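One protein chain is absent from this view; the other protein chains keep their places.
What follows is subunit A.
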Amino acid sequence: MRNPNPYEPYPVRIDDITVETEDKSLKTFKFVFLNPEHEEMFAYKAGQFAELSIPGQGEIPIGIASSPTEKGFVKFTVFKTGKVTSYLHSMQVGDIMGLRGPMGNWYPWEILEGKNILIVGGGFAFTTLRSSIKMMLDNRDKFGKIDVVYGARSPGMLLYMDDLKEWEAQGKINMHITVDKTDDPNWKYHQGFIPPVAEKVAPPASDDTYAIVCGPPMMIKFTMPVLDKLGYKHDHIIMSLENRMKCGIGMCGRCNIGKELVCKDGPVFTLDQLNQMPKEY
């Protein structure tokens, strides 16, 4: 059962706030539902998003960063950029706000089960990828080989450092972390942009190998030729879009690309699908 009024947010309390990056532009907010029933109604899949609803400020669509296998809370990582995100960054643990969702489709887990997965993520688009990796780790036997290429400008800009270290130590997935540049003499991961690193470490293309690619437009632009070169078919490349949104439920007409509504028919599309849609993203 979900809320019969799809515009009505579930009340939540901010339970914890983590500053993720050295420039403090990204914070992770951990929310707890005031009414435990709402947590069940909010059942989600990795790749979905929700509207964070701040009374007096407005609503913003944000990818869900926690995994469906993590119970008792939901997490979102938010970049401070405009009206609502700046306000959210000023809020405190204990404050009450709202959460509406979950919304949109998800990475196609029905298809991805049993397959090798290559994840290529850049910058703060890593949020729903964190959800996905955590979920796959908690269901490790259901997937083939998992490779994660994740990059940021500098070590201090990488999200979820604790998780990254833990995943690497566990050795159940292949982590390929990179930063554009660093003078840290102890840096033990890659240096350089994401696309060349992906080219080096990506598993060979096959019917059983899928790539999920999320990141800034530049990263996407230079990663696509790499995947093409490696032979990844366009229906095996999965992406997530971020069009401007309001309602999140396909009503307000804001987020369309052609006849697709990104909030409801997306935000996850294969490259094959995107090739047949106007480039309005």
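By definition in this document, a contact is a pair of C-beta atoms (placed from the backbone, for glycine too) under 8 Å apart; a residue touches a chain by one contact, two chains touch by 3 or more; residues count from 1.
The rule we apply is simple: contacts and distances are computed from a predicted model.
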{"item": "Per UniProt, the name of the complex member that is left out, chosen from \"Helix-turn-helix domain-containing protein\", \"ABC transporter permease subunit\", \"4Fe-4S dicluster domain-containing protein\" or \"Sulfite reductase, dissimilatory-type subunit alpha\"", "value": "\"4Fe-4S dicluster domain-containing protein\""}
{"item": "Hidden-chain contact residue, picked from the options A:Leu26, A:Leu52, A:Met97 or A:Leu159", "value": "A:Met97"}
{"item": "Contact set of subunit A toward the excluded chain (per top definition)", "value": "4-9, 11, 34, 53-59, 81-82, 85, 95-98, 217, 242-244, 246-247, 249-254, 256-259, 264, 276-281"}
